[in-house]
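One chain of protein is taken out of this complex; the other chains stay put.
Moving on, here comes chain A:
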Amino acid sequence: MDALEPELDTTPDGLNNQGVYIYHPSKSSKAHGDRPSKRRKVERVESDQESCPFVPLLNGHEDATSVELRYRNYEHLWSAQDAKIQVSVVLSMGNWLGLIMLQKILGDVDSEVLDSVSKFVRETSPETYNGCVPAALVTVGSNVSSLSRLLTRLNDRLTTTGEGGVVVLESGDAPNLKTTLKNIIRAAITNTEGNDGYQRSLNDRDGPRLLGYDLDLLSDYVEKKGVSDLVLALRDSEAFDPSLLTDLISLLSSWLDRIPFTLLLGISTSVELFEGRLPRSTISLIKGKYFELHEASNCVDHMYEALQAGGDAKFWIGRNITGTLFERSSDFFQSPEGFVRMIKYAYMSHFFANPLSLLLADELPADLPHDKLCEAIRNLPSFRKFCEDLLDSGSPKQVHQLLEDDEFLFHESLQHLRMGQQRMRDIFQSVKAIHRCLQSPNISKKSSVSDLSVLALAGELSNSSIVEDIFSTVKALDSDNLQDFFAILPQSVTGDSKFQEVQDDLSGLLQTYQDAVPLRSEYDHRHSVVKTTVVQQRVKLSKGKAKLPKQDIEYTKIVDRVQSLLESYLAEILVKPQDLFLHEVFLFDMRNPLKETFGPRPRFAVERALSNPFDYLISTSEDTGTRISTKQPATAILYQLYLESGALVNVHDLWSAFYAVFESHGGNNCDEQMVMALFYRALSELKAFGMVKGSRRNIDHVAKSAWIGL
């Protein structure tokens, strides 16, 4: 991929090279008296949509159709992948429409929780808990979005049966008790009645108009609709103000005889911690059960599998990115949505910056000008390697043709691209197969698809310990289990003629020794014998092989053949993706734009700009050493002086050092007033950055409050 980068950098306009952008705010309101001109609604011109946000690559020589094609490619591919994500783990998206359409696919862990929660909601009443408010505690870990998914589905169930509904409350909706109650009442009524129904219930009451936070409104509604379960869900219980929560719970428990509340608390840390935050008297008002939603990582795994291991996948993200993605989702607070955004960004940057990505199109227009494109292909490292391999295998003529003939090269590369894509699909097919093998109960060590994928993408899977584990397990299988094992192997293995032979031999063997079934190989632990010998008053244990019956010896041979077959299969399939020709096109593996974009470092940038301003600004003088000079902005000078000081700085000392910088440069004709003004300005800018603050102890000192490099 590195070969492409120079091309990116050398776009004719200097935009990509420019270190610093100067922000010119557009002219603000003309004068204070003037009213802003009235805006009219203008029909948006449709052509906006047509335009393509991508810019021409290949030194700007890329023609418009190619650029357009890349963009269409991206849109097409991503929309397909996005749909796949939604299907496979609709769970993760909390998407209402998707939910309705795809509810039947959800045979997932979530449904279990949903069932048990809705069972809990239906079955429990204050009576079962001795007058306490029934509460379902759902621990969600860092996977907050899955709870909202659960809640919408629960709400769906309850409203369709007319039993009640779910009121979702977030900490943002609850600044104080009045607003919280208002929100609860409004949400509960609008859930089934709509906004008009809420207004009606406020106004068309026989009796005085009630205050918006009066739970009488809700109790009227409950009575009228015959609601039997009203679930009040606090999505992020920890973020609520504890005192507010105390008030709310006491209020709920007081109303419990008229409104059938059930609390549902989403907890991100732990139940005990949550309990510890509230006063005992509040805790004694609620009672309930505990549910656990599966972790985000599981969800992320599903999504990754759907994206990468799909049977019709065309484009893959590589090892480095996979590593970064999973590191982020395991080490940081990250929602599955965030995960999808990162993948989308990776896709986007590939199509944005790689001119060759247009080759991924299903159909290329016949008149596509490809002279520049072929030149780009010839610059690929994988092309070089491909040619070297060809030379080694003794076909210099073909290499010659590849180098000379654009037409030939173009066709060859399209062909190889398809082949490469097929290889990638095979790799992920085998990854899935290995994953399935790992699910079998005999193997203790479990790895997720993502772990396996990382290994496979690095080309290390075929001789990893995971695969060795599988082989040793397979060798110890008895004949019954071996046949089960055959069933989970992919078609591409079992379809092989050699494999058929082995299978036939096995069934023949089983036929002959029907009464000795199951057969065991010599690797089975039942066939090893422990011998004890006493040597010089010490007991020695030695393992040996028991003598095998004849059928088992033959069975062992079959097992050995199976293993060698599998080994050769894996060795053939699990190639290193980076060895494939044109892997730059269908494999994206640049860690950098992704990491920089999703892990911004503003503080680092500010510190660098202040301590080395010429990293960003264009220096007028020739010597851009690290020394402080008057050419630098005043704030940067002051910051560097500040770095040299201790925790408390005398402002006068700082000033004299600052002045000395200018004095040494300007000599006698240095305007002290001017420098003083600069100094004040610089100091107040540092203050605005939060780097200094006034010290209370010494009135003429400032305290340092930020250290570089933390």
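The definition used in the following text is that contacts are C-beta pairs under 8 Å (C-beta built on N, C-alpha and C of every residue); 3 or more make two chains touch, one makes a residue touch a chain; residues count from 1.
Following the convention adopted for this analysis, contacts and distances are computed from a predicted model.
Not shown: a single chain whose UniProt protein name, out of "Spindle assembly checkpoint component MAD1", "Origin recognition complex subunit", "Exoribonuclease phosphorolytic domain-containing protein" or "Splicing factor subunit", is "Origin recognition complex subunit". Checked against the hidden chain, the listed residues A:V55, A:A83 or A:A239 yield one contact partner: A:A239. Of the candidate positions A:D247, A:D478 or A:D560, contact with the unshown chain belongs to A:D247. Taking the complete complex into account, A:E292 is the one of A:D63, A:E292 or A:D615 that touches the chain left out.
For the chain left out of this panel, the touching residue among A:L77, A:A135, A:A609 or A:V661 is A:A135. Not every partner is drawn; the one left out touches chain A at residues 130, 135, 137, 139, 141-142, 171-172, 175-178, 181, 206-209, 211, 213-215, 236, 238-244, 247, 250-251, 254-255, 268-273, 275-277, 280, 283-284, 286-290, 292, 295, 330-334, 599-604, 607, 689-691, 693, 703, 705-707, 709-710.
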